[in-house]
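Shown here: the complex without one of its protein chains, the others still in place.
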Amino acid sequence: MYDAPHYTRQETGVTDVKIKAQDVQVYYGDNHAIKDVTVDIQDKTVTAFIGPSGCGKSTFLRCLNRMNDTIDICRVEGDIRIDGDDIYDKRVDPVQLRAKVGMVFQKPNPFPKSIYDNIAYGPRIHGMARNKAEMDDIVERALRRGAIWDEVKDRLQAPGTGLSGGQQQRLCIARAVATEPEVLLMDEPCSALDPIATAQVEELIDELRQNYAVVIVTHSMQQAARVSQKTAFFHLGNLVEYDDTSKIFTNPEDSRTESYITGRIG
Amino acid sequence: MYDAPHYTRQETGVTDVKIKAQDVQVYYGDNHAIKDVTVDIQDKTVTAFIGPSGCGKSTFLRCLNRMNDTIDICRVEGDIRIDGDDIYDKRVDPVQLRAKVGMVFQKPNPFPKSIYDNIAYGPRIHGMARNKAEMDDIVERALRRGAIWDEVKDRLQAPGTGLSGGQQQRLCIARAVATEPEVLLMDEPCSALDPIATAQVEELIDELRQNYAVVIVTHSMQQAARVSQKTAFFHLGNLVEYDDTSKIFTNPEDSRTESYITGRIG
Amino acid sequence: MPLLWLFLIVLAIAAGAYVLARVRVLAMAGENRRALHSLPVYYGSNAAMKSGVPALLVLAVWLVAQPLVIDTIASGHIPDSAIAETTSRGLVMAEVRRTADGIDMAIASGELSETAARDPQADIEDLSARLSDAGAILTSEITPPVFRAAQELRALSAVGTQAMTIIVVLIALFGALWALRETKPDFRARNVVEQGVRGLLIAAASIAILTTLGIVLSLVFNTVEFFRLYPASEFFFGTNWAPSFSGRGGASDLGIVPLLWGTFYISLVALIVAVPIGLFAAIYLSEYASPKVRAVAKPLLEVLAGIPTIVYGLFALLTVGPLLMRVFGDEGLGWMQAGTAVMTAGLVMGIMLIPFVSSLSDDIINAVPQALRDGSYGLGATQSETIRQVVLPAALPGIVGAILLAASRAIGETMIVVLGAGAAARLSLNPFDAMTTVTAKIVSQLTGDSDFASPEALVAFALGMTLFVITLGLNVFALYIVRKYREQYE
Amino acid sequence: MTDISMGGSAPKSSLTTVDARTRKRNAAEKRFRAYGLTAIAIGLLFLIVLAVSIIRSGVPAFTQTEVHIDFTITQEQFDDAESQMLKTSAYQKLFIAALQSQLEDRGLEVSFDPAAIERLLGKTGGTIREYYRENPDQIGTPVRFELAASSRVDGYFKGRVSRDTVVDSRFLMVSDLDLVDALHDVGIITQAFNWNFITGSDTGVDNPGGAGIGVSVIGSFFMMLVVLVLSLPIGVAASIYLEEFAPQNWFTDLIEVNISNLAAVPSIVFGILGLAVFIQFMHLPQSAPLVGGLVLTLMTLPTIIISTRASLKAVPPSIREAALGVGASKMQTVFHHVLPLAAPGILTGTIIGLAQALGETAPLLLIGMVGFIARAYPEGVVSGFVDPNSAMPAQIYTWAARADAGFYEKAWGGIIILLIFLLTMNIIAIILRRRFERRW
Partner (left out) sequence: AAARDNVQVAGSSTVLPYASIVAEAFGENTDFPTPVVESGGSSAGLKRFCEGVGENTIDVANASRAIREKEIAACAENGVTDIIEVRIGYDGIVFASQQSGPAFSAFEPSDIFNAIGAKVLKDGAIVDNPHNSWAEFNADLPDAEIAMFIPGTKHGTREVFEEKVLLIGCEATGAMEAMIAGGMSEDDAEDACLDVRQDGKSVDIDGDYTETLARIDANTNGIGVFGLAFYENNTDKLKVATMSGVEPTTATIASGEYPVSRPLFFYVKKAHIGVIPGLKEYAQFFVADELAGPNGPLANYGLVSDPELAKTQQMVADEKVMGADM
């Protein structure tokens, strides 16, 4: 079993609840994909979502910044609050929400633009740079944090779609980081990355945690154990267990959790 | 540098060479992505390609069934033979080649069709089923081998694009397996899969190996060690080392290989 | 041009508001740019929008309303006695306006001084002479009431223009101030501006509704009039179309059925030509052709859509008709009586429609992501299998749109039908018979010589209305079908 | 498992030898490709056939047979001519007299009927009068005029009229052709490039030599300007609303159905609409390019909207997600990412829509742009929009209906100009479209 005691932060106890989800239900047409999920996501904490493929991790993640709005057949019920504001409230501007809650998608989806513009787009629409030099800085910093600067620094004007799979993934991470969101949702950010790149991204996550809340979906128990302080285990649309990472990995309450992390159910 | 005599198949001896690549160069425009790669891929063997992100694994893989033809700016030089036939020969029909050399792509790309049709598509164009019942059989078997049957058996007519990331990936694996290719190229087939599903796919790979050659790109050293008999390590477009998996992981010749598998270069 | 100036002033105020709002919000935000809700551009645009849009709207309304109001007032200066019994006040007012324009022209050319123009005692004859010297075109003589009304008109419009200038500028300034007051870092400028843009988008989309309304309104009265003169049942179910020239009244048969049949038949032939050719051309262009070939062939094919239809009509009449005659006519298979036939018109119309299908479909096919093609190739599919089974289904909604567009054009085409299919309304199954379409008959009855109050002329409106309703029904049906079979990629 | 052993025992097929099924599939592939090529070839073939026939019939319109003569008018003659009711015909008579006397001076050895000269000349009085009214100082001094010959003489030089086909009529006698030949030999009658055709305006039916298309080109220009400026933004805006923002409800369904229905409305019905709404209700001027432009805008909108919507629909959702994910608003997503990707389709719709609008006559018939309309170039931009003017297709249509074969030839010449106009108009769109085209 995995143990990662040195990372856990239950001792600190000072973190606030950043996102509070209550009785969330998600339907795709008739398909009830998320059932009754209630979870509090802490600020300045990395929360890992784990669970077998198709259990609803991405779906739930997308609820948190209302990306589900873009899927016609998707319907969300329940109450999700960020900093106490109901994000499904009429008055909430989903745009502002998404600026605050950034997202890295499961399938890397670079814009069909240059690498530079891929990164610069977010900062540009948020007015984060006053001039070209500042923008250059932002782009470089984001690419560095995405652990891809060295590979692309000579071809910033090449199209982002001409990168390798892992490079695209890191580009998308860099793109999300560039806008400095308060919460970062990452859907399997390291799935196409080699161990070194993975380590660099994990470092980034750890760095982000100092100021922001990070939610990460991962299939790697090791990774969950390494980077997260909290872990949520999903199974068939239910949130089976949610607790400190160390707890989940050493002493899960639910038998399904145990079976999953020991590799018995999928 | 690297000298060839070392990676001739000393111990096994019984397997034939299925794919023989000699001095392969690939360029994307001016970008020299694959440099001078020479490799023999054995039949009835699982060969793993490992290497840091962007090193050219996917590119080389795509050379093997001429998928690079679809990229305008991509140019391939050198000699690649399958069963002794030069696949870049004028007389070779890339369609036939691809039927023989199947591929699972890095980014899952299900057709915007029903799950059933996604699988049935290949067998249909190859005329593998005489009637509906046979086709149903083929589809079911492929989905089972792709370890996704249980999740989709009730929604075979639902669109394949409405699946979760990991489900799409398994769907694509099932789709590739359904056409029964002689060589199967799998580009990070388990990147979006949970451990259980991964284990099932690995089982599938092992099963396939009995009759076919399988090449798999992976970022997980454990996976490479588990499933492959041969491993090739790519770095910056070069094939650094190619040998029996056990050899590579225990006693690599090249310092770069060693650094990579121990997690020091990326 | 004072109007141009006013327009420019409003634009300038809006531009100023833009700059000020931007500066203001930036100053308020200081270093902390992220405290701003929106990009500074949006604050600026909000201010520009609020100062410019209402002002320009008022300006537009004013420009429409002022002449109406002033005309009414000025026409009060013309005693009824001054209006010859044969003419109307409106026409005299036209003369007044022309005189006023003439005075303006004369002043501009220096023939007349402003004071002289205002002088109510001015010598009319001398004035007339001066005006025509200045190049104003007037009827023979200006009468004193007309002249005085013209003076009044000029005076009033001067006042009106002044008032307009002041009010519009004030509105612009007020809007600017209002927007500036709003401009605070937490003001949701982007949302407001986007709301404005969204309003524009909705307005644009509504034009379709307005157009439809306009069409219905401009057809409906005459249609009703037609049905008062001609029994509706005979119109809708009559199988004979034989309008007699109205001299004999009442003897016309105006059944729409043969025309609808002709419309359907000719459009069908046209689509049978255009859709396969267009679709295959699109496929070849987007999937097989080299970029160079595509860059040349596509625009060339598009020229086909731009050749005036009269050319196609003549092509049908002079080239295609005789050609078909040789094969299917008396010397050949004997199916064809004359060169003008459904086949002739359909074929030629099909050619015209090729680019509608080819170019639009080409764009849509081209937009299908490469990953889908790769997926198919990776399974050992040939290119044609990939296209037929993966690419085309994915592009289907767009292709259906293109085909519907082509069908629509086929229904609406006139010249080719007139010249290529003949003017005979006939219910026949033989595609080598002459037939005609609803549209062709709308045009011919509308531009004919018959009595405009007779059913023969009014039937054009009823035909238009009926066609409109039928195509509406077909479109509802098409929408339903497309919705049902839509495939979404990714 | 049986399947595995099955696959395993199968003999390895060679790549270079093609099995039966693959051969069949490859044949299908070749056929499919051939269909595509054939389709393009058919399209281009028709284009070529049409182009050749247009050019063959239209090129003669660009040359003109002219009569050269030095002509002097006295003040007396001028005053006399100006005092008549049909002043232009007085000038024409003077001109004919001058020509006749010059022939004798030049010692032309052909006997001819004095009335023949009248038949050789086109209608030239208007040109001469205009010249002397503008240059009164030239009265009394010899001026060299190059004036259009009559339509039949023109046709004789272009091969439209030959000695065999000429039938004595009051327009031309067979014997006149001898005189024509003689005049041609001494250089009084020559052929020249017909600038007037490109720059001139419409003329009465008895004056084919003077007719030109220039003014209606300007009419079309202003009309297309209105169409472009209105239909492109409105069409794109409407499509964006419908495709990206509109909620799924009866109202947007209504709009959607309406738009596709408008595409099927015959163009003449738009003319009825234009007459009722723009002229009778809004009191816009009759025969004005502005109104023509508005009507054609309404006609073009459905084409642009339908193609724009189709291309917007074809943009993959992942692009939208990516943009939304970094906090772009929907509006920004659409304008920054979706629209550029949809640009090729939008431009195609514009190209085709504008091409249609440019060649459309029927609606213009009802708003008064067909007939004998344009006589003078507009004086300015405003006048270009509101002064009566025709448009190229309308001009072509009227010419094609006229009895004199000279006009028929001009109609085809006009079509050439129209197509040149079309290509010029499209070229920018085509270049732009190529820049936006890409696959992802």
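In order of appearance the chains are A, B, C and D, and numbering begins at 1 in each one.
Please note the rule applied: a contact is a pair of C-beta atoms (placed from the backbone, for glycine too) under 8 Å apart; a residue touches a chain by one contact, two chains touch by 3 or more.
Since the model is a prediction, treat every value here as computed from it, not as a measurement.
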item	value
Contacts of the hidden chain among displayed chains	C, D
Contacting the left-out chain in the complete assembly, out of C:R24, C:R97, C:R148 or C:R294	C:R97
From D:A41, D:I139 or D:V205, residue that would touch the chain that is not displayed	D:V205
Chain not shown, touching residues in subunit D	84-89, 125-126, 129-130, 161, 165-167, 169-171, 202-207, 275, 279-280, 283, 285-287, 365-366, 368-373, 375-376, 386, 388, 398, 400-405, 408
Where the missing chain touches subunit C, by residue	67, 84, 86-88, 90-92, 94-95, 97-98, 101, 137-140, 242-248, 251, 314, 317-318, 321-322, 337-340, 418-419, 422-424, 426, 433-434, 440, 444-454, 456-457
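The working rule: only the chains that are shown with their structure count from here on.
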item	value
Between subunit B and subunit A, distance of the C-alpha-averaged centres to the nearest whole Å	29
Subunit D residues counted as touching two or more neighbouring chains	25-26, 29, 317-318, 329-330, 341, 440
Junction residues of subunit A, two or more chains touched	95-96, 107, 125-126
Interface residues, subunit C side, partner subunit A - complex	33-34, 36-40, 188, 190-191
Residue ranges of subunit D touching subunit A (in the complex, touch as defined)	317-330, 332, 336-337, 341, 438, 440
Complex interface listing, subunit A residues touching subunit B	28, 31, 50-54, 56, 58-59, 106-108, 147, 151, 155, 162-167, 169-170, 187-188, 191-200, 219, 221, 260, 263-266
